[in-house]
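The complex appears here without one of its protein chains, the remainder shown in place.
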Amino acid sequence: MNAGLFSRTIAVVVALLLAAPTIVIAATSFTSGVIITFPPKGFSMRWYEEIFGDRAWRDAFVTSFTTGILAAVIAMVIGTLLAFMAARGRLVPRSLVATLAMTPMIVPLVVAGIGFYMAYVHTSLYNHITSLALAHAMLGVPFCFLNVLAALTAVDPRVEEAASICGAGKLTVIATVTVPLVLPSAVAGGLFAFVTSWDEVVVATLLATPTLRTLPILFLSQLREGLEPSTSAAATVITLLTIVLLVIAGLLSRRQRGRST
Amino acid sequence: MMVKKLSVAMTALLLCLGLVACGGDDDSAAGGEGKLTFAGWGGTTQENIDKAWLQPYAKESGVAVTQDSPVDYGKVKQMVDAKNVIWDVFEAGSDFGLDENDSLTPMDCDIVACGDFDGGPIPLYKYGVPMFTFSVVLTYNTDALTQAPTSWADFFDTKKFPGKRAVYNGVPGALQGLLDTALIQDGVDPADLYPLDVDRALKKLDSIKDDIVFYSDFGQCTQLVGSGEAVMGNCYQGRDLTAMDEGQPIDFIWSGQVIYADYLMVPKGAPNQDEAMKLIAYITSAEHNGDFAKLQAYGPANPKTELSPDLAAKMPTSNVMPGADAPVIVDDKWWNDNLESVTQKWNAWAS
Partner (left out) sequence: MSGRDSGVAEVTDLAAVGIRRAGRPGIDFWTLLGTPAMLVVLVAFGVPLFMVVYKSATDPGLVNYTDVMGDPVFRKSLFKTIEIAVAATLAALLLGYPYAYVMARSGRWMRSFLLVALMVSFWTSLLIRTFAWQVLLQNTGVINTELKRLGLIDTPLPIIRNEFAALVGMTQMLAPFLILAVYALIRAIPPELEQAAMGMGARRSTMFRTVVLPLSMPGVAAGCVLVFVLALGFYITPQVLGGPSERMVGQSIAEAVHAFVRPGLACAMAVILLLLVGLVLAATARFMRLSDILKMGSMSE
């Protein structure tokens, strides 16, 4: 069952619109001029040489990446635990757990950002990467919570029962049956959490300190000054790198699956 | 299926984290006799501040200087209120309370040469020492206009000079000067500008409103005019000069320039207050205050600093024109007292 010609045409046009900004940025990064023009003037790799030699970009990349991973891991753990609590816990009303887990998703960033800053500045977390990682993790919790909750509803309780009937202890059942069943969903949620953190600028700007400068913060300061081709180059490298990582991961997973079947 | 791919993707990312995190913390700040943190507005200007002042000072004094950006007045206040201050010195405009401000430490005139500024064009305040001067000037595109404008009167003359005007609409403090200029062009004597008749100024701006292109950061101004998106604009002279060096079709006039200064301030409860004062003393000293001008066309604020003639030619304070072309003098105190109400009126007008 294939889609009709009309919708296919729309899809292709939209695809071009989606990709257009990225294409423009990639093209302008190879300009030999000092200002961004499109089409670019001449061809050169000078801006790539510049960013690879620039500490600020390298440091920001490391900070962004570390923050993103920390945030994703924290969000995965918290989101998963809350999902289990909502689905299977009996003490705390489920609605309470769900409200708590979902709120970060519906609070506009600028609102959350002010709150994070006003609260965290009073603690020793401030001026440390954990402050931003924790804040970003909170933004990622709803994704992980939802994904795991959805997976839990799909888990047939009889599978676990079967395992325990066969003599497995409770912890064994959790470790060998339940966790593997929901892990992919938790990781997918974590991926969303990572993206959220990776591209987040409002909260990051508020919590930024000399040692805590992420890529979006650099981008924003460049955007305010008028972008330079070096920014295009950095953005292109980052997009490419991210995609390459994902493709490698995809290939790895294919090979793993090939082995297991 | 997708989930499975994603899960492995995530694992791969996690592995990368291990590598990056381990490789990332290889170097820490060099330990010297002291340390301090400087916060600026970021961008090229801060890079040049680093080259002109921070690096030489660090070398000379052995103090390790870390940097942050951008400055955010709200952040200063929160840090001070929370008694968790991480900045020692920060750069600010004249729109962050200069004579009274609970969040700041008064300047220590035993360390800073406050006397140098007596009678100079830029005043020194209780909580801030001026670090450099720059100005907003009428900038125009030399390709788009057949004749060059000679005064701000031409900015308001859309018949003789058709085309878009780039006008700033970003942080409120930077409205200073534009309203003053509008009033002068409407016939107000520059000596009687204050208190500003905001409504009258906006009415004057109404006459060119259809031709205004608003921009939200000063960096965009030079770009808008340079690309021909606008034919004129109220841009920073320093950026204009850089763009002119790059060969963009841009020029500007000194007539009716609005001279500003950025100030150095110390938050209350800064962890290294003594070091902060020493850095400020260094930057604003007659000897070093002109070092920045060699990198970027922002002039020294210390009137005792001397520049070479070719550098001086680019600086606002050496291009003060007489009579009707004289620079616009902004009343900092009035602006600080009225910033919010003016901004409200401006936003209502602009949107």
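Read from first to last, the chains carry the letters A and B; within each, the first residue is number 1.
The rule is short, and it goes like this: contacts are C-beta pairs under 8 Å (C-beta built on N, C-alpha and C of every residue); 3 or more make two chains touch, one makes a residue touch a chain.
Values in this document were obtained by computation on a predicted structure and should not be read as measured data.
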Absent-chain contact - pick from A:L146, A:A163 or A:A208:
A:L146
Residue of A:I51, A:V73 or A:L220 in touch with the missing chain, whole complex considered:
A:L220
Across the whole complex, the chain not displayed is touched by subunit A residues 1-4, 6-8, 10-12, 14-22, 24-25, 28, 36, 38-39, 77-78, 81-82, 84-92, 94-95, 97-112, 114-116, 118-120, 134-135, 137-138, 141-143, 146-147, 149-153, 155, 157, 160-161, 170, 184-185, 188-189, 192, 195, 199, 201-202, 215-216, 219-220, 223, 227, 231-232, 235, 238-239, 242-243, 246
If the hidden chain were put back, which residues of subunit B would touch it?
1-3, 6, 72-74, 76-78, 95-96, 169, 171-173, 213-214, 216, 227-229, 339-340, 343-344, 347-348, 350-351
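Throughout what follows, only the chains that are shown with their structure count from here on.
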Quick one: in the complex, what on subunit B touches subunit A?
2-14, 16-17, 20-21, 23-24, 37, 39, 42-44, 66-70, 72, 75, 78-79, 82, 84, 86, 217, 219-220, 222-223, 226, 246, 248
Under the touch definition given earlier, write down the residues of subunit A that touch subunit B in their complex.
34-35, 62, 65-66, 69, 72-73, 117-118, 121-122, 126-127, 183-185, 187-188, 190-191, 194, 205-206, 208-211, 221-226, 245-246, 248-250, 252-254, 256-257
